[in-house]
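Every protein chain of the complex appears in place save one, which is left out.
Take a look at subunit A:
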Amino acid sequence: MDRFIYLTFDGLSRGLVYAAFALALVLIWRAARIVNFAQGSMAVAAVYVAYSVTNATGSYWLGFVVALLAGLLLGVLVERVVMRFVDHSSPLNGVVVALGLVLVLQGTLGIIYGNEYQPVETPFSRDAFEVGGIAMLSRYDLFVFAAVGTVVVVLTLLFTRTAIGLRMRAAAFAPDVSRLLGVSVGGMLTLGWALAAAVGSLAGMLVVPTELGVHPTAMDVVFVSAFTAAVVGGLDSPIGAVVGGLIVGLLLSYVSGYIDVTVAPMAILALLVLVLLGKPGGLFSSSKARVA
């Protein structure tokens, strides 16, 4: 029972990171109908920037803030310089360009920083404190909860309560109509990419220190988990991304804990295949609304 509780908290903590990363995928999917396969590499680039800043200044928090800003900037650049010019008549075009971007980013990061894992510090202890003799959460887990929770609340308020959020949703659903109503659809697209890349960078900052450290391919495995989370949630639904992230996190934690770590990636793939076969629209798909 102790172990179950520990694994549950561990799974929720991981799951929130996947949720954040899946949220970034959903943001771009909703805005541009592209699965951004470069999201992982973009996040790694931001983590490297933070790594450099923290090494130079000794401040984790300065690095943290710069990583988010670097994410925003990278999102703007990728949309304005690359994705805007992709012919979207076939959905495959965006995928191929994104994969090309992965190669460019990983190659560039490898040249600058080398292809070794570099350990990254965490701002809080990762030792779980015990409540009634049961190891539950670390301070770092609480930090992850707070960070992802903040992102979810801020994004929800942005999309449901603000004029910019209304513009972004309208531009995504009905670009021509939105332009006729005075919405700068191109601007909303750029903003969507920027937000998504910043959220992806946050997820990178949260997850990289808990694994082997920063490396040009450090987010590849996380990408697969987060992509599965997004698909489970229906790609279209922010709530779905969060719930999908938690499901994937728990699954990974239980499988690693009760069976074996090496089986965990198989479990993720099995989940992905099951969802695609059984409910390809995801558990929270809003495709009904689209068809009508």
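In this section, contacts are C-beta pairs under 8 Å (C-beta built on N, C-alpha and C of every residue); 3 or more make two chains touch, one makes a residue touch a chain; residues count from 1.
We take it that contacts and distances are computed from a predicted model.
Student: Which one, "Branched-chain amino acid transport system ATP-binding protein", "Cytochrome b", "L-lactate dehydrogenase complex protein LldG" or "Quinol oxidase subunit 4", is the UniProt name for the chain you do not see?
Tutor: For the chain not displayed, UniProt's protein name is "Branched-chain amino acid transport system ATP-binding protein".
Student: Given the contact definition stated above, which residue among A:Gly58, A:Gly133 or A:Gly182 touches the chain not shown here?
Tutor: In the full complex, the listed residue that touches the missing chain is A:Gly182.
Student: So one chain is hidden, and I want to know which residue out of A:Leu77, A:Val95, A:Leu166 or A:Leu250 touches that hidden chain in the complete assembly.
Tutor: Per the contact definition at the top, the residue touching the missing chain is A:Leu166.
Student: Tell me which stretches of subunit A touch the chain missing from the display.
Tutor: For subunit A, the residues touching the absent chain are 163, 166-167, 169-170, 173-174, 176-185, 286, 289-290, 292.
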